[in-house]
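Here it is, the structure in full.
Excluded from the complex is one protein chain; the other protein chains are retained at their positions.
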Amino acid sequence: MDNKRIYLDHAATTPVAKEVFEAMLPYFSERYGNASSLHSFGQEAKDALEESRERIAKRMNSGAEEIIFTSGGTESNNLALKGIAARKGKGHIITSKIEHASILAPCRELVNQGFSVTYLDVDEYGLVDPGDVAGALREDTILVSIGHANNEVGTVQDIGEIGKITREKGVLLHTDACQSFTKEELDVKKQCLDLVSINAHKIHGPKGVGALYIREGVKIIPQSQGGEHEKNIRAGTENVAGIVGFAKAAEITGGKQVGYMKGLRDQLIKGVLSGVEGVRLNGHPEKRLCNNANYGFEGIEGEALLLRLDMRGVACSTGSACSSRSLMPSHVLLALGLKPEECHGSLRATLGMENTKEEIDYAIQAIKEEVSNLRGISPFWKRKQ
Amino acid sequence: MDNKRIYLDHAATTPVAKEVFEAMLPYFSERYGNASSLHSFGQEAKDALEESRERIAKRMNSGAEEIIFTSGGTESNNLALKGIAARKGKGHIITSKIEHASILAPCRELVNQGFSVTYLDVDEYGLVDPGDVAGALREDTILVSIGHANNEVGTVQDIGEIGKITREKGVLLHTDACQSFTKEELDVKKQCLDLVSINAHKIHGPKGVGALYIREGVKIIPQSQGGEHEKNIRAGTENVAGIVGFAKAAEITGGKQVGYMKGLRDQLIKGVLSGVEGVRLNGHPEKRLCNNANYGFEGIEGEALLLRLDMRGVACSTGSACSSRSLMPSHVLLALGLKPEECHGSLRATLGMENTKEEIDYAIQAIKEEVSNLRGISPFWKRKQ
Amino acid sequence: MYSKEVMEHFMHPRNVGELADADAVGEVGNPVCGDIMWIYIKVKGDRLADVKFKTLGCAAAIATSSKVTELAKGMTIDEALELSNKQIVESLGGLPPVKVHCSVLAVDGLKEAIYDYLKKNGRPVSEKLVREHERINSEKCETGEHSHNGK
Partner (left out) sequence: MYSKEVMEHFMHPRNVGELADADAVGEVGNPVCGDIMWIYIKVKGDRLADVKFKTLGCAAAIATSSKVTELAKGMTIDEALELSNKQIVESLGGLPPVKVHCSVLAVDGLKEAIYDYLKKNGRPVSEKLVREHERINSEKCETGEHSHNGK
């Protein structure tokens, strides 16, 4: 078997970058103080924490005091949705059908609590029509939550347009920017954002660290109680090393890497679309993340393709039902209008800054061959021809 | 100024141990997969996760599948209390007056939601009388939550005795074991425990990682919703590196270190009590954590002492009001029956396995001198003589 | 996630393909669920002289198809009808709980092929096999609550 290992699943998680690891390093066993402690060990930790807050804030043009650190994107999304809902007590929330589970599941929870939720449709490319947001607003709408970029198909929403609408109507806008952070423009002022969820492990930072931007003046009810950390909004000893790593990751990602990844992405998309029959691109042709390719292959099933590619050292993801514990295909692909049978043959390859052109060449070849191998076993493909 | 730095605040947090760091190391930039991914990177992560679960379980004689990883002690405590409360819908909770903020604050929240809470008194040493637990049990009692060891004065409860009572009455028992984990015996079967909170950063593991033991069959409502992680009880991409570090920390702490720390602790307690006038020991003389010394000095204020010691390189903590943002003295010291003026002069020194006899000698000398210096400025001390 | 044996049969499936001179075919599964299996049989006397398959599906679907053909080949019809999905699972060193249904599908495919063969050749079909045939045809794709970790 080949010893090559090519990681093309950066939407799931990313390796910690060297610079990030080096930034974190001193905070494990040297500057290990608790940021709440008064002594010098504590003050060192506190300083690192506040400096990190400023660095993160800079990447979205917010004030440092508007950033609350959490344990990840899931906690940030839960805090945003349930924190605002608890504050308002009742009302209506607008979101979309293609949101991440950490948005949809809290929404279900809020429905149980008596809130009402509108799940907006998206078009065949995964775009939310800002006009639909405007149309769904009600007197009692307390929050709109639309993800900046979709984790499966990579479609990037025009969040600034949505922001104009919500700001004008005086309704809070939250965006889950876990996938887009440092890849797409994020400017809380220009885009009129009130709450933004981000996390570290999607941008070459460590797992278990996230943040929630809460615009100054926006009141939120904490979802976890304890000590007086994070402006009394999020209790718990701060993960200083993780937060320092997060800040470093926010600084070193984006920029030129975006263009580089776009190049690899286009190579990957074109290479497969031109080299394989019976395949289509899922998601938007242009408004898509610089690192996302998502294919639908006819006549084969995604988990099988994923595992065959894995045996050749290429790590990808799929929205196939067979890969989920519940045996239901991806709600995102379904919302794009794909039939269940079309969802099964999906493959997601998401790039990172450490991937190379050669790796992409290898991956294209592997995909071609394994699709062909699986079609060789498939009755469905034979029939089609 | 002296360049010595002696860390005596291990109850606040601990340095990551070398072995722990080394165990975590591969999980940042090599074995960085998401434990939910199907490919080999994901399976490596998943294997590490499950192996860690087993190691942690072993330290409390539980089943691996009874351990749920969280972002820390605060989240574990919140999940235990609010998760059980949400499951039961209504009822009565028993806790004590000396619990950590991450127990007391969720209790206040639950009172707001209509639950009733009894806060048990403790004796002058900080002990909860198991008889008081028995006496406070009601028909509608749904949960008893008593911390295993107190973070300020180090008093260790007879949790097994409490467990006998609650098990017999069929009431759930939760214990916050963040301070005692690997220092005191913890055996969920023998001690009849239903829920146990622990965290990594108190045992030379990383910050931002914790766990909640939930006895098989005990139903709990998740407090954060999203993907299908951690048996659907705690959503969010698992912090694999942190969890691996936690498991390693659980393995390498305790054992012989307990006796070693006890020796240092007794040296520290005796050294100060015999070398300084007008000082008393807070907490229990025997039933106390192997690493906790907590003094009350007459005529001086704790924050000032803490800062002066810090200038000499000795890092401690205090329960003085002046060290808290709210200017209220420690609720723990007050619950022990100390007058507010007695609380102000408190100093907590908590040891770690890396401290040495020489460091303790130095600390005793520094404490003696700085207490004397501050008393030289103090009108109160002068008067007393 | 998968046992060594499952991965081995998935990566190197036995008896892949169509039988040009097949005596019968069993077609099971449903594109909505993502699993489709076709099992071809060649009968000589009372024995399955050859068994082949084509499968669209996940690793478990492919491995169980492969396994069932391997086991069935050379068996008498009666022996083949006795093959249980449990046997398939066991001889593959186990399957994840959510994938056990694939082994049922593979066994069903074989049964359908035999049913088809018996019918075509005017041979007697046991009541039990008729009932099985009816169940297989009536069964729709089972689906649970939808949820993904959605990394």
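As written, the chains take the letters A, B and C, and residue 1 is the first residue of each chain.
Keep in mind that, in the parts below, a contact is a pair of C-beta atoms (placed from the backbone, for glycine too) under 8 Å apart; a residue touches a chain by one contact, two chains touch by 3 or more.
All values derive from a computational prediction rather than experimental measurement.
Only one of A:S37, A:T118 or A:S378 touches the chain withheld from this view, namely A:S37.
The missing chain, though absent from the display, is touched by one residue of B:E44, B:D132 or B:E301; that residue is B:E301.
Among B:N61, B:S116, B:S324 or B:Q365, only B:S324 touches the chain that is left out of the view. Think of the hidden chain as still there; on chain B it touches residues 9, 11-13, 100-102, 105, 151-152, 299-301, 303-304, 307-308, 311, 317, 319-332, 339-341, 344, 376-382.
Here, only the chains that are shown with their structure count from here on.
Centroid to centroid, with C-alpha atoms defining each point, chain A and chain B lie 34 Å apart.
Between chain B and chain C the centroid-to-centroid distance comes to 56 Å (mean Cα coordinates, whole Å).
Here the spacing of chain A and chain C, counted between their Cα centres, is 39 Å. Along chain B, residues 34, 36-38, 226-228, 237 each make contact with two or more other chains.
With touch defined as above, residues shared between interfaces to two or more other chains in chain C number as follows: 147-151.
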